[in-house]
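Read through the structure below, which is laid out as structure tokens, and then see the notes.
A single protein chain has been omitted from the complex, and every remaining protein chain is retained in its original position.
Moving on to chain A:
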Amino acid sequence: MEEALVRAVLFGTPMLLASLGALLSERGGVVNLGVEGMMALSALAAFAAALEAGPVWGVLCGVGVGSLLGLFLGVFAVFLRANQFVAGLALAALGLGASGLLGKRYEGTPLPDPLPEGVLAGLALILALGLHLLLSRTRYGLYLRSVGENPKAADLFGVSVDGVRYLALALGGGMIGLAGAYLSLAYRPSWTDGMTSGLGWVAIALVILAGWQPLRAVLGAYFFGLLFFLQFRLQGSVPIPSEAFAAMPYLLVILVLALSGRARAPKALGQPFDRGR
């Protein structure tokens, strides 16, 4: 039992970090479907930096690359007012492809000094709490929420809609980058092409599952982590085929999503803001 809880937290952590990152920009009205690709590139950047300069640089580099990618999405989603869904999907594909191409030389290289997972898991919890406070207790949080609900009104009150959104994408990107760094520096710890194995998509689903609330994202991520572990812990001792077990975490996520259908998305989610119109 204790083992299961530990696994829930340690495997839940990358999904938690990534969903916090996506949640932050979504509260400001920008959908981020690029999470998977952002995680993949950050994981690679973190691994490469950790090999060259040590694990602390690895983490910083992963966070930095995540932030830059968040801003990169911002160029399309905010500056060019492109369709956010298409831009996000393109970023996901680009990140996965580019990390595979750039990472060839890091395949099959062990990491000499991996990071302890527990420290990063604790940091993720603190970040969740911090994000909760940021959204509910600070001026920037208020701006962000108003930009996500009604950007026109926020603009009338003198809030820089684009500025708030860029900052949210950069901060959120940093958290997604940290999720990537967690995978390649602590969880694995090594780098292979495609190592994010769909966790970025789960993180996007978690944002909705959590009703755009950071603290609920914690529970959601740990819940998914627990289910993921249990499919192997229970396999063989319960008369359910392994294929059904493999689908279980995803089925349950869909089920919870369906049951919690009342969660309300930010009103301006996915809509580019154009001041002139």
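Convention: a residue touches a chain if its C-beta (ideal position, glycine included) is under 8 Å from a C-beta of that chain, and two chains touch if they have at least 3 such contacts; residues count from 1.
Definition applied: contacts and distances are computed from a predicted model.
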Record-based protein name (UniProt) of the chain missing from this complex, from "BMP family ABC transporter substrate-binding protein", "Gas vesicle protein A", "NADH-quinone oxidoreductase subunit K" or "Phosphate-specific transport system accessory protein PhoU": "BMP family ABC transporter substrate-binding protein"
Touching residues on chain A - with respect to the absent chain: 3-4, 7, 11, 100, 103-104, 107-108, 110, 187-190, 192-195, 197, 199, 228-229, 231-233, 235-236, 241-243, 246
